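Input: one structure, supplied below.
Yeah, one chain of the complex is gone here, protein chain that is, but the others are all in their spots.
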Amino acid sequence: MILHFLTQAVFWFLVILTVGSAIVVVFNKRILHSAFALLFTLCGVAGLYVFLSADFLAASQMLVYVGGILTLIIFGVFLTARMYNMSIPEQTHQRFLALLPVLGLGGIIFYVLNSAEWHLITPMVAPTTENLGKMLLTTYLVPFEVASMLLLAALIGAIRLARPRKEDHDD
Amino acid sequence: MIALEPYLDLIISVVYVVGIVLFLSLFALFATWLERKVAGHIQDRLGPMETGGWHGWLQPIADAIKLLIKEDIIPAAADKKLFKLAPYLVFIGSLAGFAVLPFAANLIGSDLNIGVYYVIAVTSLVVIGILMAGWASNNKWSMYGAMRSAAQMISYEIPVALSLLIPVMMAGTMSMVEIVDNQAGGFWNWYVFRTMPFSLIAFVIYFWASLAEVNRAPFDLPEAESELVAGYFTEYSGIRWAMFFLAEYGDMFVVSAIAATVFLGGWYAPFPFLDIIPGPIWFIGKTAFLVFVQMWLRWTLPRLRVDQLMYVCWKIFLPFSFANLLLVGLWVVLKG
Amino acid sequence: MTNFHVMLAVAAILFVLGLLCVMTRRHAISVLMGVELILNSAALNFVIFSHYTVGNLFGQGMAVFIIIIAAAEAAVALAIFLNIYRTLSTSEIDKATQLKG
Partner (left out) sequence: MSIIEGRFEPNIIITSVDALFNWSRSRSLWPITFGLACCAIEMMATAASRFDQDRLGIFPRPTPRQADCMIVSGTVTAKMGERVRRLYLQMPEPKWVIAMGSCANSGGPYWQHGYHVVKGVDQIIPVDVYIPGCPPRPEALLDGFLKLREKIEQCTIAKKTG
């Protein structure tokens, strides 16, 4: 009983963490605060993956999103803003105009969520890493290889794009 | 009388967590003492001698109490929220690694089936914490230190992960306990000595890259006193700085413990007849030895330049790790 | 209301918030953060459905691909933003109105 209660408490904590920090990401005026709030959103989603018995995905989320993408984003902010301006403020535009379609879409999504009849099964809780690996290297081998090629192409392209041009420096 | 039976797991976990936090603090405290002794003896000095009688063993306690009661400065121009948050993130990143360290066959926080991968994943929190600390301090030295540190840690994560994949491949599992169990029975079964010389190369690459992961010399550019004052924690004082310090020594322990687990046979003795000595002693002993080697290197080698640091990672460690990985893969396939 | 519904709601909220972020914010990197929110919500949805309604791992496989694509996208996007900042010295995407570098 108490274990169930604790699990539910952790679950709700993760939900609130995810949603709350996502709100900060969207509405905070300081872009770096947004970036650091994104950290908590990503961690919250990783925690939700654990509840969905997707352990490998949770670790990947931490590794790729937090360790890779988020660091890239923060570096991006540092490199494209005046670094010593502590607030790095940002103006938003058309907030109220944008709210209309977004709220409409959200309403539709929630209506569907509420009205649809889901055929739920009893979820299985088991380690998934091995089966996931087998799946990626048999059924999904071609998409997997394509994704590797995509990563390689993105890597080379990003280096090519971000490199300073010849005339930019003298040596 | 309340029936304790259903809560036993919970109580055990809570006790374990408290124990780990205590262990981390005590280890970090006495590692600072050991570091000063090692530094002293390498430089033909003695290190702390006076405080507390025998070889100054109370020195870390005095330092800790002093830091606890020191004024806690938050610079007026700093970003106060992030400034306060950053030490906790770094500390959590370091502490989370302890969850999967197998002190013995059944003395482990949680034997995750993705153990090795988990450790690599939670270390990312440290990078973000350091970036946060560096930026929130509003100090150019902190900023440079944080940028260097983040660049270095992200780059060196790749050789670390690639070299850790080699024992994972040989064991066929990422669970810490199973990896150690595959190395039972004498030091010739340890992964560092199997598939010579590939796994030895992997071990060396892992150890060097992990030095850069935890910002230790010769890769301690983020804290280079002569150029960056104290790197990303320049503005931190008192207890907040102590948390960074704790996390740094905790990280040293974690990376050494992983090396001991996946390469050096974890809690098993080097000779089977020595197995009467309990596992945790072997495990902590091996880890402490690697920590000692880290200190030894710190006080022996000069610091690298930034471009040399990146050169070593991307042009030496990375190709070697890739070739290594391919060859070990071939070995595993051929052996069936 | 079960965990299933709560998680679906979380995914939906993340999607909506991401959309709002993409639509309202000006700084290029904020827009990128909105895109990350949307991608996260999609991946979360895949995993929820694969766990609760199908019972196999295909949804998780899809989420792995989403993470891979997000990594590639972030790297390329930041390289482009860096170039925009270098040539136009602004990081607001509205100002980048010409294709000539």
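Annotations for the structure displayed:
Just so it is clear, A, B and C label the chains in written order, and each chain counts residues from 1 on its own.
Simple rule for what comes next: a contact is a pair of C-beta atoms (placed from the backbone, for glycine too) under 8 Å apart; a residue touches a chain by one contact, two chains touch by 3 or more.
Treat the numbers as computed from the prediction; the structure is a model and nothing was measured.
Touch, as defined at the top, links the missing chain to these shown chains in the whole complex: B. Set against the missing chain, the residues B:Ile73, B:Leu301, B:Ile316 or B:Leu330 yield one that touches it, B:Ile73. From the options B:Ser94, B:Thr195, B:Thr234 or B:Thr261, the residue with contact to the chain not on display is B:Thr234. Which of B:Met49, B:Met169 or B:Leu327 touches the hidden chain is settled by the complete complex: it is B:Met49. The omitted chain makes contact with chain B at the following residues, 36, 39-40, 43-51, 56, 58-59, 61-66, 69-73, 225, 229-230, 234-238, 241.
Convention: only the chains that are shown with their structure count from here on.
Chain contacts in this assembly form an open path, with each chain touching only its neighbours along a single line.
Looking at contacts between chains, the pair that accounts for the most C-beta pairs is A-C. Look at where the CA atoms of chain A average out and do the same for chain B: the two points lie 27 Å apart.
Averaged C-alpha coordinates put the centre of chain B at 33 Å from the centre of chain C. Annotation: 6 Å between the Cα-based centres of chain A and chain C. Taken in their complex, chain C has these residues touching chain A: 2-10, 12-21, 23-30, 32-34, 36-37, 40, 43-44, 47-48, 51-55, 57-58, 60-61, 63-65, 67-76, 78-83, 85-86, 91, 94.
By the touch criterion stated above, chain B contacts chain A in their complex at residues 6-7, 9-10, 77, 79, 81-82, 85, 112-114, 117-118, 120-125, 127-128, 131-132, 135, 138, 140, 143, 147, 150, 154, 157, 174. Within the complex, the chain A residues that touch chain B are 1-3, 6, 32-33, 36, 39, 55-56, 59-60, 62-63, 66-68, 70-71, 74-75, 78, 83-84, 86, 127, 129.
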